[in-house]
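Below: the structure, in structure tokens.
What you see is the complex with one protein chain gone and the rest in place.
== subunit A ==
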Amino acid sequence: MPPLLDVRNLEVRFFTRDGVVHAVNGVSFQLHEGETLGIVGESGSGKSVTMLSILRLIPQPPGRITKGEVLFQGVDLLKLDEADIRRIRGSKIAMVFQDPMTSLNPVLTIGRQITEVLETHLNMSPQEARQRAIELLRMVGIPNAAERLNDYPHQFSGGMRQRVMIAMALACHPQILIADEPTTALDVTIQAQIIDLVKRLRDELGMAIIWITHDLGVVAGLAHRVAVMYAGYIVEEAPVLELYHHPRHPYTLGLLGSLPRLDRRERRRLVSIDGMPPDLLELPAGCPFAPRCPYAFDRCWEENPRLEEIAPNHRIACWVDVQTGRPR
């Protein structure tokens, strides 16, 4: 079956006063029907810009999608005109952001914001839309849904607002839900509530999900497949068990080694990754991880490895086989 979403060689740049920010540098991945893909990476690694570019939401200027294709059910979203992409956004592909306050309109009631989506995308009458909005708020676990429709965003707590955002995202039964760090600003017990909710809705509605996070714990329990981003590249991608149990890219190994584990009583020194991520204004010619990589050798400084399949469904961008420590 062809993938639901097929992102090919996506490249995004920001042309700023300081120079060209190489935010996304040839990212390719696929998302299949009903699948949950986790994308992990540190701040600035290009996760949000990748997702915003898929929906053509990056500010232009300074941003520009300089290369690539985004095939959604075979149609290249990057070639659609503004009216067509708008029809896809929110109805076929919906997005939830880290900070719901920035995507909710502070001067409109929650009810108005949800019914507006329903009226424009699904041509519902105001009465139908209101009824459906109440159902949606109930579905995401907001008590007294009918009364809360009249409240403004600031009258909701962080966790509640994120539920409202999820309700709005699901209003038109999207085929893909893109969630960009939706629980990063929330406390763990509230994060657990939201993840529990998303898993339940995923099973009920059968949508595909792209879940972006910097927390390797969150995707471990949620994703079927995980892609790791570094400096605007996907550097490793594998089914979830494979990625955590047999990581093959030095950066993924480093990330997993630097995490303390709640379920381990023995205390070992954390293996930290030295240095810091590269400046995206001047990317090196070779592998972007080379300055921090314990496995780096001559070739790494000269040639940037491409993402290649090294085992079934397991892709890495690296010249070295970490199991032997020698070039592949």
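The criterion applied here is as follows: a residue touches a chain if its C-beta (ideal position, glycine included) is under 8 Å from a C-beta of that chain, and two chains touch if they have at least 3 such contacts; residues count from 1.
Operating definition for what follows: contacts and distances are computed from a predicted model.
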Omitted chain, identified by the protein name its UniProt record gives, among "ABC transporter permease", "Oligopeptide transport ATP-binding protein OppF", "2-keto-gluconate dehydrogenase" or "Pyrroloquinoline quinone biosynthesis peptide chaperone PqqD": "Oligopeptide transport ATP-binding protein OppF"
Sole contact to the chain not displayed, among A:19, A:126 or A:217: A:217
Based on the whole complex, identify which of A:16, A:258 or A:313 touches the chain you can't see. A:258
Among A:98, A:115, A:175 or A:193, contact with the omitted chain is made only by A:193
Considering the complete complex, of A:96, A:240 or A:280, the missing chain is touched by A:240
Mind pulling the subunit A residues that touch the left-out chain? 42-43, 157, 159-160, 187-193, 195-196, 214-218, 220-221, 240-241, 244-245, 254-256, 258-263, 265, 267, 269-274, 276-277
